[in-house]
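A protein chain is absent from this complex, but the other protein chains hold their places.
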Amino acid sequence: MGCACHGDGNGSANVYRPYLMRIERIIDEAPAIKTFRLVFVHEEEGRSFTFLAGQFGEYGVFGEGESTFCIASSPTRKGYIECTFRQVGRVTTALADRDVGDVISFRGPYGNVFPVEQWRGKNLVFVAGGIALPPLRSVIWNVLDLRQDYGDITIVYGARSVADLVYKHELEEWKARGDVRVLTTVDPGGQTPDWKGEVGFVPAVVEKAAPSARDAVALVCGPPIMIKLTLPVLEKLGFAPDNIYTTLENRMKCGVGKCGRCNVGPYYVCKDGPVFTFAQLADLPPEY
Amino acid sequence: MEALRAKARELLESRTVQVVVGHEQGSVPGRPRPVFVRKIEDVDRLVAGEGGTINLAVYLLKPEVQALGRPALVADPAALRTVLQLASENQIRDGALVALALDDGRLTELKDLAAIEAFVAERPAGLPAEDQQRIAEIEAMSREDRWTWWLEQFSRCLKCYACRAACPMCYCPRCVVECNQPQWVPAAAHPRGNLEWHLCRAMHLAGRCVGCGACARACPVGIPLDLLTQVLARQIEADFGVRAGTRAKADYVLASFRTTDKEDFIR
Amino acid sequence: MADARTLRRESLARWFEAIRAAGRRILAPRARGDTTAFEEVTAPSEVAMDCVQTTLSPKAAVFPRCEELLRYERQGKDLRVTDPPLQPPETVLFGVRPCDAAAMEVLDAVFSADPPDRFFQTRRARTTVIAIACTQADAACFCTSVGLSPGSTLGSDILLTPTDGAGFAADVLTDKGRRIVELCPEAFGPAVAAQERRAVLAQVPVRFELKGLSDRLAALFDREELWVDQSLRCLGCGTCAFVCPVCACFDIQDEGTGRSGARLRCWDSCGFSLFTLHASGHNPRHLQSQRWRQRVMHKFSYAVGRLGRIACVGCGRCSRACPADMNLADHLQALAEAK
Partner (left out) sequence: MADGFEPRLTAFVCNWCTYAGADLTGTSRIRYAPNVRIIRFPCTGRIDFMLILKAFEQGADGVIVSGCHPGDCHYTAGNYHARRRWMVFRRLLDFVGIDVERVQFAWVSAAEGAKWAQLVNEVTEKIRALGPLEEFRRLPMPGVQPIEVM
């Protein structure tokens, strides 16, 4: 984080000092869910800022606090970062009140990454539920921007109802491409008359899609119940636990492995995670 | 002590209760600590409660203790007053517990709230002389000195909330200090945040505090918190003729009124 | 490297004056009612020399209960964020017990790990630890069970060991310590024979077997009834974490108006339910027994992997201050021996 307003000469930089980010674009994804596109107020910070898919940050409104979301944009897209959040608490309510042009605070990038580099040449299966698509979306655009380096890509994404689907336009964009297999679904009863996608829970749609596990990696993010029911399906298809990745959602404050909040078993999710394989999660206490 | 252990054994054997909440020998001699006796052979761990710092009634609303089943509560007069106040706030149903009143060595089994009410009525709990003395000393100070004195006390507060944890009347599932929309009471432990926390706590206990003193005994930095609630308890009794923990059926004093309430400061 | 000397008790006052004259504040155990805490003192007479252990630990000198991480100010559309003035005074912590001195090392490991925490490091660099070996201990002490002792030097810049003659054997252990000694060299004399010191140190019985404890605890993780039983009387306050010299968990809270304010760091405790409560209402540790298990596992099992040592120095403060007498040594002994 090298820039004038970060280190002030006497010793190490203030790790709690955020970047100032201006909101360039706001998209209302779904009821109470928004996506911000953020650009650096200080350009030189933007130029030297780098991150990788899977990393997260602490987004804040001064006077209200900070909140933890992943960086939802792909590292291949320069000059901005995006985040998607649901308005549930004090900070997200304050964020949701912001307008284009307002300045918010951002600390990051924190945490480890999806090993996208090592997956070159492999087939990728993305399974997401509800508002858990953002962490995977960062990986999806990352691989789609380098499409030729990767094998088959399957995306299974579901939400409670059509209105709850996030990144609706991008889902259409992905479907329109010939080189990606996209199955979107809504829970039974969540469909609208002109809904052309699947109807059913995500685990069932994954079973129906039955992506081959040969030389493939799966990424699964969603509510605990969806994960609990999707894992057996993937394992039946031949995916080994150390080949199924996810990101953990823990309450966080510092994001730099000091405040103790995200300590689960031997790991600090903000430093050793949030990306874990299900093999790693197996020996973690069920405290996330 | 034998009477208590015998009664506990009898209640457990007859399955009248599933757990006896009492005191056992602690790691520091003369300071017994809470114990939850469920097995007959553990009955002999029960000792008298003198020197204990905890009001055992605080465990009546703790989920893990409620999960153990119907309790017998070894109770000193303060704990009995707490049971009545909790009952008057609909937190305890009649018959939800058996009270084993221990008062200077004598054991009395109180099977229902009416029995507890009668027992408490025979032991009117005046403010201990030592507390009256401390309150008098503070009230004798000038206003500025009182402010300086209390602010020095509050500035030592760590916001560890031991006062809230030890108080049987502080049973809100989510306390006001844990709500942040709005952040009504500052979370930080600076003097202003501590002042507002302790004033808010005292007001939320007005007319509800039974004067067991557990909050002051639990405070690691020794702030005399019980004085705040006791001053209000005395004022409420003088103004509204109501004292907490005396009846199982009573209105919350700040949610009821008399058209004839007298005051001398409203223009 | 330690250079051994003696320090006569009556020259303490002169040493204090020299330290204060050099612009350093002295924090030492000071009695206040029946609690003791590290507060500024001007002379040795104000120091509660005979207290076994202070109620509050000296960690506040390097990790205050509340401090500003940054300030913000809004004029119209633009926003100015500044670092708060971080000018902690040079501080001498006098009368620290060896367990608290060792605790400083654990705090170092947490806060100086990458990325280093500038606030802690600035204060730590300006803090000199002068420990006094323990000649008496009480039932709550268990430093010998965690690899320390009433006379250990870990984390101290100077260790004073009371000798039966009216003075101390002074081991000057670091340059920092030497600089403080040199402020008043005439207060010190030549070294005294080593064996004379050991006789004076307190006897602290070992309460549980440390070797293999962290694996043992990991194996007991799923024994729900064990953890529930142990924590039935725990009320869920933050006293144990706030009096602990090693607990470094903190909360970040913003305070102020839309126009100006600060982002504050405040002490926090894994004993509170809010510690892990998600905005969605999900709480991975919603029961007090789970939080008690986290406190034990974090300090005695997880910390071994992260910091290379357990995150407890056996000072016994949590047991002394706990309203419900949750005695950590008793509980660990029970866990170490659990079938």
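Order of writing sets the labels: A, B and C. Residues in every chain begin at 1.
Going forward, contacts are C-beta pairs under 8 Å (C-beta built on N, C-alpha and C of every residue); 3 or more make two chains touch, one makes a residue touch a chain.
Just so we're clear, the structure is a prediction, and the values are computed from it rather than from any experiment.
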**Prompt:** Relative to the complete complex, which of the depicted chains are touched by the chain excluded from display?
**Reply:** B, C
**Request:** Among C:264, C:296, C:312 or C:326, single out the residue that touches the unshown chain.
**Result:** C:264
**Request:** Can you work out which residue in B:37, B:78, B:236 or B:250 touches the chain that's missing from view?
**Result:** B:236
**Fill in**
Had the left-out chain been drawn, it would touch chain B at residues 138-139, 141, 143-151, 155, 184-185, 188-192, 195-196, 199-200, 202-203, 206-207, 227-228, 231-232, 235-236, 239-240, 253-255, 257-259, 261, 263, 265-267
**Prompt:** Tell me, which residues in chain C touch the chain that this view leaves out?
**Reply:** 38, 60-61, 64-68, 71-73, 84-85, 255-257, 260-262, 264
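Everything that follows uses one rule, which is that only the chains that are shown with their structure count from here on.
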**Asked** Between chain B and chain C, what's the gap in Å when you average each chain's C-alpha atoms?
**Response** 32
**Item:** Distance from chain C to chain A - Cα centre to Cα centre, in angstrom
**Value:** 39
**Prompt:** Which chain B residues sit where two or more other chains touch them?
**Reply:** 183
**Two or more partner chains touched - positions in chain C** = 251, 253, 255
**Asked** Which of the residues in chain A end up touching chain C in this complex?
**Response** 5, 8, 10-18, 20, 60, 62-67, 88-89, 92, 101, 103, 105, 249-251, 253-254, 256-261, 263-266, 268, 285-288
**Complete:** The chain B residues in contact with chain A across the complex are 180-181, 183
**Asked** Where on chain C is chain A touching in the complex?
**Response** 69-70, 72, 74, 77-79, 81, 83, 86, 110-111, 113, 115-119, 121-122, 221, 248-258, 261, 263, 265, 268, 270, 275-280, 284-285, 290, 294, 297-298, 301-302, 305-306
